[in-house]
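Just one protein chain is left out here, and the rest sit where they should.
Naming follows writing order (A and B), and every chain is counted from residue 1.
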């Protein structure tokens, strides 16, 4: 059984079909790339997987259970966490708190226990802070824990967003253009960190990216979208030589 | 808990007690007459109102324009309870306050469930509408005394009670902000979509913060009712809601110490400037506009005046780099 499976997924916005008959499977510990020209519907796929939008047709199953109709926060709790194309951090609070907020649902102490500072508060807060610092150090952000998120340089903001998504303890991580705006060195580092987190947290990753060397270098499987439909699936090598894909990117027939 | 934190808590406690001792001492010595102690009681009531509104507006990021409406619900509920229930004096007052707070919280729940589903500014309008409707209803009902007002409420509020409750309110809201629940509330202000994607049940936390706000406004209402002795529905109008909002905005949206200071100053200042009272609202409006134009998040912004930081500077050590300290001195200005 695949970890995440989308079957015949489609959505229409006021008569405009943004996605049609999208099928794919994500296996455990797999890094899969979702590529395609601008406007192909890649981010819409993410919005469906996290139930920001309701699909008009098709199903999404995580570990064999449908997630259709769930609230976004419930999907996250169930194991699908994401980042956003145009970074959405909690800008005016600390880097550490950005990560701790995603751990909120994994803690148990009640509001009253928190206000009264009962032992459960101290115990859970300490454990959480430790875990958050661990996560930050994966991305080499531990020294910036107390800075406001808005003060981080662009590349580090992207990393923080990934750290925050990981803090939600996902089984599937959705990365929307993680390398956008990064220089070659940063991109290279990011490739290494993504492989590292896949192994360390044993999760599967689905990522949208335009940087082809990045995608080809790290993804075991690729899915190519064009005009809301899947036009090709396969390994990096198969995709590279697929005439349909080449046509879609070059705009010819 | 580390030693520094214990010291800070200790110093805050000493400060709170010292302020209390000074005020009661001056009152006993006859330096503060009943006019001045009346002002001090209003300072504390406004501190409760401003910090509780800050929870919704500053930390949750939802503009509430009917805080005085929740206060009036609490005031009438508490006053009617005292007048009708006939409990022994010793517990009557406290139970009445609790009734006031819970009634206001109930109204918060009833309004919040539908209103908080809506995005953007509609909550502001709905709370404004609520404040107006509540006033019309109170005026048109018999058991609330109608437009003539509700009279004969025993004046059981004194400085000790109101001070204690102000300190408690500030401490509770401060403590709440630094729990996982408080952080979830803040995340909604920062980015609702990202909060939802981080597993935060935004509807639940909006409702929680909103109800807490209403609860404390209700307590403040109960204190007010038992302070003045007469309730007049026209007191709790849109202008009073705006006055509380000005305290929050001036102090800084998201700064509890800011609210405490602003509530104190903005209660005392108009009394000191009574001769210019016709200019007061005009001055408020100009200040409000200028603060928004040049410091959109309020004078202190989200900055908290912190004893921990102060100690750090005094002892010359670098600010502690470990974790955010939940015990920065919030109760200082009370």
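Note that in this section a residue touches a chain if its C-beta (ideal position, glycine included) is under 8 Å from a C-beta of that chain, and two chains touch if they have at least 3 such contacts.
Note that in this section contacts and distances are computed from a predicted model.
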From the options "Fe-S cluster assembly scaffold protein NifU", "Calcineurin-like phosphoesterase family protein", "3-oxoacyl-ACP synthase" or "Branched-chain amino acid ABC transporter permease", the chain left out of the display has the UniProt protein name "Branched-chain amino acid ABC transporter permease"
Touching the hidden chain, out of A:24, A:84 or A:139, is A:84
Among the options B:39, B:94, B:109 or B:124, the absent chain makes contact with B:124
Of the candidates B:42, B:153 or B:242, the residue in contact with the absent chain is B:242
Those residues of chain B that touch the unshown chain are 57, 61, 63, 65, 114-115, 117-122, 124-126, 128-130, 132-133, 136-137, 139-140, 193, 238, 242, 245, 249, 253, 278-279, 281-282, 284-286, 288-289, 292-293, 296-297
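Just so we're on the same page, only the chains that are shown with their structure count from here on.
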Chain A and chain B have mean C-alpha positions lying a whole-number Å distance apart equal to 40
Per the touch rule above, chain B residues touching chain A in the complex are 1, 172, 175-176, 179-184, 186-187, 190-191, 193-202, 208, 302, 321, 323-324, 326
Touching chain B in the complex, chain A uses residues 50, 52, 71-73, 76-77, 81-82, 84, 88-94, 96-97, 100-105, 107, 109, 111, 114-117, 121-122, 124-125, 128-129, 146, 164-165, 167-168
